[in-house]
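Here the complex is missing a single protein chain, while all its other protein chains stay put.
And now, subunit A:
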Amino acid sequence: MKRVLLWTPFALAALLLGLMLARLDAPHDETIASQWVDKPMPAFNLPPATDGIPGLAAADLATGEPHLVNIFASWCVPCRVEAPMLETLRARGVRVVGIAIRDTPKDVASFLSEYGNPYARIGSDVDSNVQIAIGSSGVPESFLVDGKGIVREQIQGVILESDVDRIVAKMKAMR
């Protein structure tokens, strides 16, 4: 018994070092999963961002239809690059809604007239409160939300042409 006890430190160290060696050899997964996936959108109710397009509330996302919630701003240069992709998504049947960050009705209107309007609704988040509440760190950013208002994916940065097919398929599957 005592002999076994004397060898336990060795066994523990071997275990620890073996674990380290195993992990060192294994490929590292550096992706950080969004904490919002599979959680409901927080409650919010935003006024319209510009004339003629209704505002956005959390209740609008829980209507049974999946939505792509796009966080954008008229002053955001990458958003201009993203605009055609959103237009394509809309044309292929994805319901796109927007949240305009720290923007004015005039600027949003001229942004939409210049780069097209894929949005069914746009809420105006003047002081970024909703943006912070849903854990978005910049513009553009998109959330794929299912018919019950549950976030299924968070896309940071611009949606690229190569992402479009995957997003369309995922949104169809959520129906």
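Methods note: contacts are C-beta pairs under 8 Å (C-beta built on N, C-alpha and C of every residue); 3 or more make two chains touch, one makes a residue touch a chain; residues count from 1.
The working rule: contacts and distances are computed from a predicted model.
Novice: Under which of the names "Heme lyase CcmF/NrfE family subunit", "Hydrolase TatD", "ATP synthase epsilon chain" or "ABC-type xenobiotic transporter" is the non-displayed chain listed in UniProt?
Specialist: According to UniProt, the chain not displayed is called "Heme lyase CcmF/NrfE family subunit".
Novice: Could you tell which one of A:Ala13, A:Ala59 or A:Ala173 touches the chain left off the display?
Specialist: A:Ala13
Novice: Give me the subunit A residues in contact with the hidden chain, please.
Specialist: Residues 2-3, 6-7, 9-10, 13-14, 16-17, 19-26, 28-29, 33, 102 of subunit A touch the chain absent from view.
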